[in-house]
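Here the structure comes first, spelled out in structure tokens, and everything after it is commentary.
All protein chains but one are shown at their positions in the complex.
Up next, chain A:
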Amino acid sequence: MDTSTLESQLRSDNFVTYESPYTLYSMAISSAAASHRRIALGSFVEEYANRVDIVTFDEETLSIKPIPNLSFDHPYPPTKLMFHPNPKVSGDILASSGDFLRLYGVRENSVEQISVLNNSKSSEFCAPLTSFDWNEVEPRRIGTSSIDTTCTIWDVEKGVVETQLIAHDKEVHDIAWGEAGVFASVSADGSVRVFDLRDKEHSTIIYESPQPDTPLLRLAWNKQDLRYMATILMDSNKIVILDIRSPTMPVAELERHRGSVNAIAWAPASWQHICSAGDDSQALIWELPTVAGPNGIDPMSMYTAGAEINQLQWSAAMPDWIAIAFTNKMQLLKV
């Protein structure tokens, strides 16, 4: 068993690498039906001039090719990229967050900026956005999270703010939709809160980090089983699994990373698998056990990359492949 897995590790038909000229951070996999899957890669350069490159992945030949026509400039590094969850045949849409929420129409041979959405009525400047999530059930809705403690819900078809909520006491770091009108967010105030747009006055605190004010950095809501969500803490090797039915007490804490965790993604086709990636260069796939043992939970399988893994995507469009980003490389790993 050992040797066979080792061999498979050495064989190159189970992973593909793409090297970008830039350090990569944000990444998105297109849901558009196409012979070659499109993947958007956002550069991370600490200045104004940044790029978004779009590459295609050919699953037959296991090759990744850039499409120079579809590369475009982006002001500052995008904090997140995401394709339209249900794109029309006529054209795919890519959204990015950063200084503004921007929408780009991705055509066959060109990309054009469709809109720059600014939620501030008083100023031409929008509070910087840390992340956003596109509502799969209601694709006209995008929720953005900002360092000004608010979350903004956009109607992107009309290009207007649907609502803006003061979500937390401190910077909001991530946002994730559960249902059409329910979203959750994590913040530097250390809490995970759930909001229902039908009752904007109230939010429910699902979790608070054990040491007060340990910032929570990212959030992933299990789309296969909405009872579960996962979050990661600053400077922590833990992935905290939450069950919305038992607030404040996590159902599991996954602690086998040997460095801090940078990214998490639930499996698109299974309710109990989650992938995580961290500073220990490892991507771990976990199977949530039905019962938690006294010695904690071991991951099911692991992949070791060449450096700290900064980004992770596991898309329903391509459930057999997990995409990771480290340094200037993007790798697709066969699950």
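The criterion applied here is as follows: contacts are C-beta pairs under 8 Å (C-beta built on N, C-alpha and C of every residue); 3 or more make two chains touch, one makes a residue touch a chain; residues count from 1.
What we mean here is this: contacts and distances are computed from a predicted model.
Name of the non-displayed chain as stated in its UniProt record, restricted to "acetyl-CoA C-acyltransferase", "Exosome complex exonuclease rrp41", "Histone acetyltransferase ESA1" or "BHLH domain-containing protein": "BHLH domain-containing protein". Among A:288, A:317 or A:330, the one in contact with the hidden chain is A:288. Checked against the hidden chain, the listed residues A:105, A:128 or A:247 yield one contact partner: A:128. Residue-level contact of chain A with the missing chain is found at 1-2, 4-6, 8-9, 13-15, 23, 25, 44, 46-48, 76-77, 79, 98-99, 125, 128, 130, 147, 171, 173, 217-218, 227, 234-235, 237, 243, 245, 251, 256, 258-263, 267, 269-273, 279-280, 283-295, 297-303, 308, 310, 319-320, 333-335.
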